[in-house]
Each structure stands twice: as C-alpha cells, then as structure tokens.
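Since the structure comes first, as structure tokens, the remarks are kept for the end.
Complex shown without one protein chain; remaining protein chains in place.
Just so it is clear, A and B label the chains in written order, and each chain counts residues from 1 on its own.
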Amino acid sequence: MEKTANQRAWFLVLPVLLLVAFSSVIPMMTVVNYSFQDSFGGNEFFWVGLEWYRELLRSERLWDALGRQLMFSSIILLIEIPLGILVALCMPKKGWLASLCLVLMALPLLIPYNVVGTIWQVFARSDIGLLGRFVTDLGFEYNYAQNAADAWVTVVAMDVWHWTSLVALLCYAGLRSIPDAYYQAAEIDQASRWSVFRHIELPKMRGVLIIAVLLRFMDSFMIYTEPFVLTGGGPGNATTFLSIDLVKMALGQFDLGPAAAFSLMYFLVILLISYVFYTVMIASDKEEAQS
Amino acid sequence: MASITLENLAHSYRPNPQGDSDFALKEVNLKWDDGHAYALLGPSGCGKTTLLNIMSGLLEPTRGRVLFGDQDVTAASTAERNIAQVFQFPVVYDTMTVRDNLAFPLRNRGMEQAYIAERVDRIAQMIGLEGILGKKAQGMTADLKQKISLGRGMVRDDVNAILFDEPLTVIDPHLKWELRTQLKSLHREFGHTMVYVTHDQTEALTFADKVVVMHEGKVLQIGTPQELFEKPAHSFVGYFIGSPGMNFLPVTIQGCTASVHGESVELGQDYGQPDGELALGIRPEFVRLTKDKGLPIRINRIQDAGRHKFVNTRVFDTEFNIVVDANQEINADMTNIVLDPDKISVFHNDWRVEGRSAN
Partner (left out) sequence: MSLRLQDVSKTVDGLLHIHPVNLELEKGTMNVLLGPTLAGKTSLMRLMAGLDKPDTGKIFWGEDDVTGKRVQDRDVAMVYQQFVNYPSLSVYENIASPLKLQKKSRQEIDAKVQEMAELLKLTGLLDRKPSEISGGQQQRCAIARALAKDVGLVLMDEPLANLDYKLREELRIEIPRLFAASGAIFVYATTEPEEALLLGGNTATLWEGRVTQFGPSIEVYRQPADETTARVYSDPPMNPVTVRKMGTEVHFPNGQLAMLDQETAQFPDGEFHAGFRAHHLELSGDAEGNIAFETKLIATELTGSDTFFHVEAVGQRWIGLVGGPRSFVEGEALTVSVAPQNIFLFDKSGTTVGKLCADPARAGA
C-alpha cells in the first residue's frame, strides 16, 4: 500500500529531473567534452587531453582577468554592504514614508542589466552626459572610454547604484524583525547609539547579511552585461572581467576548446569561493550559537 | 528610590478619543509605596500593560500625571526616570558575555570598575548565574536568558522602581516556581519598589504583597491575596480570583435575609433594605450539599479531581459550582445546598457592599 505511494512521488519528481538534465547537465557535459579537444573549422575534433588547461594556467590572460574580477567583487562588497546597512538604518520604520522608501529602493532592481549599462553609458559621457559634464565642469579630467581608472570608477558606481538597494532591503527586513522590547531595554540601560547598533542591530541582521554577501559576491563575480555595454571591457583590458574575457575567447576568436576549459575553471572558482564563504560564515554562526 | 503616584491617568490609542470606550485606560488613581512588591493582575486587554508603559515612560498618557516622589515625570523620558524593566521575552545582548550583559547598564552610567565587579558578582550569585558569567549569552535557553534579563534589571541599586511585564511567559512551567521564588528573595534583599504585570493569578498572588486587579481599563481592587479571596470589591474580582471562581445569585434583600426566587438565605450581616441590582456571592468551597434544607439545586455533573470533587449544579436559572471533600459521598437525594452565612458577600451593581454587624 505505502509502496505505491512512494513510487508515485518519484514520478512527480521525474519532469524536474528531465528538465534539469536537458537544461544544465547535458550542456555542461558538452562543455566538458570540448575542453579536452581541439577543433578546426567547427566540426573536426582532436583529443588534446589537459593541454588547454595547462595553457590557460600558464597564460597571463586568465590570471589578469581573475585578479580584476576579485578586485571588483571586493570593492563593491566593501562599499555596498556598509552603505546598504546605513541606508536601512536611516529608512523610516513605519508610515507612508516607509512604503515610499521601499518603492524607490526597489526601482533600480527592476531595471534590466543592459539598460543599466546604457543609462550609465550616456549619463557618464563627458560630452553630453549629465554626470560626465558635471564632473568635467568641476575641473576633473574624466573620460571612462579613455582612462582605465575612470572606467573602473564608473563600473563600480554603476554596480553600487544598481545593487545597494538589494542589500538595504534585506537589512531593512532584518531590522524590522527586532522586537521593540530590545530598543526599550537599551533605552532603559542608557545604551549609546553605537552600542545599540553593535550589540542589537548587527547581531540580529547577521542572518540576512550572510545572504546579502553571498548573493552580491556571486552576482558581481559573474558581471558581464554592464561593463560590456559601457566600454566593451576597455579601455584596453581594464574592465575585461572573467565573463567578458570568456566571451571574447569563445565567440570573438572561436577558440572553443580553451573557452570550454576557461568556463569550467571559472565555474569551479565561483563554486569554491562561494563554498568557502558559506562554510566560514555558517561555521562562525554556529560557533556563536554554541558558545 | 521613591513612591510612585498616578493621578487621574487615562490613555487612549486613538488620536481624538470621544466616549469611554475609546480609552484603553480609564481614570486611574494609584499610589505605589516605596519598597513594596505589587502585582497588576487582569485578563488580556484590561489595560495593565498600557499602565506599565506609562509608568516606564514608553507611553505618554492622554490625561493625568505621573509623580515619582514629588516630582512630575509625566513628560520625562525612560532614561530620565531611572527605572529598570524586564520584558515578556528575554532581552539579552547576544554578542556579550553574561558578565558584560549584567555590567552593561552600570558601565553606560560610568560606574567604577570595582563597584561594577562587586555588584555583578553579587547579583549573579543570587540568581544562580555565577557559573556561566564568562559565557556568551547567544544560544542559551529561554529561561537562562530571562534570568540574565532579570539580573540586568536588578543590577542597579539606585533605580526608582523595577517593572516586570509578564516575565515568566516563556519559562518552562517547572522552572517558573524557581524564578518566582528568586524574585521574591531579591525583593527582600534589595527592597526595590517592584511592579509585576501578569494575567496569571498564581504569579500575582505569590509574588506581591498587594495585588491590583484591573478589568476593562479600570482598577477594581487593591488588596492582599486574602482580601481578594474573602472580600472581592467587585464581582469580577470574585470571578477572576480562585478556580473555580465565586458563584453569584441575583437576590432581593431584607435586613439579614436574602431571597432567591422566594427561597430565603440567611446572611451574616444586616444590609438594610437596598435597592438596585443585587447579587449574593459565595465561593464554591463554602457551600454544603444537604438532603432537605436550603436552596433547591439540580446537579449537572460531578467531577472527581482526586483531592476534591467539583459539583456543577443549577440553582433556578443560574450555574453554580460547589467544591466538596474527596471523601464525601454524593447521593441522589442531595437536592439542596446551604451557604455559610459568614462567607457570603453582597454585591450592589457589581460592587461589594459591607453590612452592619447582625446583632
């Protein structure tokens, strides 16, 4: 009797398994296959073993892109997390102002990635862009298409503008879940504003902060559309992050083999770093809970 | 330390309160004497938490004044009032050790290190936290956390009062007794004015010297547990204190005799000839089942609770509970009850009236 029930459950899971197989497992296996072969003209393949991997690990190109990528992710995490917390702390707790804030904060999140790129491409142009002109008029020499540092500042600003509200909204939800009694107790204890933040708000936001850091890290590590639209990875290779480099290699140069090896290593790097992040944060969480 | 006076206090959560029903708290006059342990007892929604929050300064009353000693503090902030409060759910600073939690209010006030250390050790010893002072508060059980909250409430010796808002709600039933006892001994040791809000009669009666019973935004009675049990000032107090509560029968009264649907009941005192809505009240413990004399009853149900029996009956149209000894046999021919005249209270429009001595 109960056995039929169990098997029926498997049938229900089957469509999802098939879908996952076709959408990710099989394409992924093709990539694995490509990464061990060389191709000429698109349909002649030679087995080259680990050659592409060896070459990639020796090439400066990958290491440079990886370095830029790590740099970018660290910078935006360092800006967006504190800024998001600050914004969340400043948001009104209730009333129509709170609702208005929530809507305004959600707006950037609703804009498609390539539109964000386009907006900033125009916004920051030093000849006609509002921001670009303003900065130039202030006497700074600013041109993201020519100057690597300017390009970086623009890409970072774009990401911060696009994603800080996500961090802020997550933190806001965390803050709202703190019972009033904590604030009342702190008032009675004459705790300073800093103590309230350090000992009440921050610990209570811990859970959502872990999620915010993970989401922002993974997402920024895979950034593609915005810098591509803005500068196409330039000037030079200044904003050529891993994904842009990968596409250049695969589509621009049609080096299917190295590109496949590249994407697999890319995937492994993300997986590895996310895993390390996750275990470190969860472990410290548990340790806190048990001590 | 100081006495606390509440003068003509009323509070409404609506912006423009009109009628009586808009007020969560209706016209309260109370004086909390310095150094006593009080309980504010009432069902949920009776206004007791509102009253507590007005005293602690978290709410500003719509009308009336709050005095600490002679000083009007109605508009003063919580910090200025110099009070401590323990909340329904434990409030601890998770990232700090138990020691730092206890020391926190003292450090914020810039006390000396030596004084803080001595004070924290003493409090920890009294509530049994001395063994875990070095541990982080995070991940501790609810009752340990609530102990820490209690400790933080007690740690300052200069507070005007300590307020408790249903502090044992989250505590495991078999640990409640321990914490309640500790609170009592802390009160004896330090002599703070304490106000304890609860809906649980056991907590209120066990903790307090004097219990304030509230209902629908009004204070009905302030008294010792004995007074509330024996002489409830209002029929609600009679119903609310005791389990089962007091029985009430609508009556008419002539001097020392009450009449229920034509049957007369002897009273312990002379009440003259009152008019208005009258009821006699008697506790289930003071009623005797008999065979022939007294008020006629119909027995609905008998429940044997081991140490005594609960007999649920009807007297005319009114439900009436009786508690009898476990060893007493209840026979089918027990059709009447006799009420102990000295234990009968008379209520006039729900308020208890005192008669004159019968002789």
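Just so it is clear, contacts are C-beta pairs under 8 Å (C-beta built on N, C-alpha and C of every residue); 3 or more make two chains touch, one makes a residue touch a chain.
Note that the structure is predicted; figures quoted are calculated from it, not measured.
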item: From B:N101, B:Q201, B:T313 or B:S345, residue that would touch the chain that is not displayed; value: B:Q201
item: Which residue of B:S3, B:T290, B:N312 or B:N336 touches the chain not shown here; value: B:N312
item: Residue among B:G57, B:G245 or B:G294 that touches the chain left out of view; value: B:G245
item: Residue in contact with the excluded chain [from B:E277, B:D304 or B:D342]; value: B:D304
item: Hidden partner interface residues of chain B, rising order; value: 43-44, 172-174, 177, 180-181, 184, 199-202, 205-206, 224-226, 228-229, 239-245, 283, 285, 301, 303-307, 310, 312
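Convention: only the chains that are shown with their structure count from here on.
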item: Interchain centroid distance [CA atoms averaged], chain A/chain B, Å; value: 57
item: Residues of chain A defined as touching chain B within the complex; value: 179, 181-182, 184-185, 187-192, 195, 198-200, 202-203, 288-291
item: Interface residues, chain B side, partner chain A - complex; value: 56, 58, 77-79, 83-85, 87-89, 91, 93-96, 104-105, 108-109, 135-136, 138-139, 149, 152
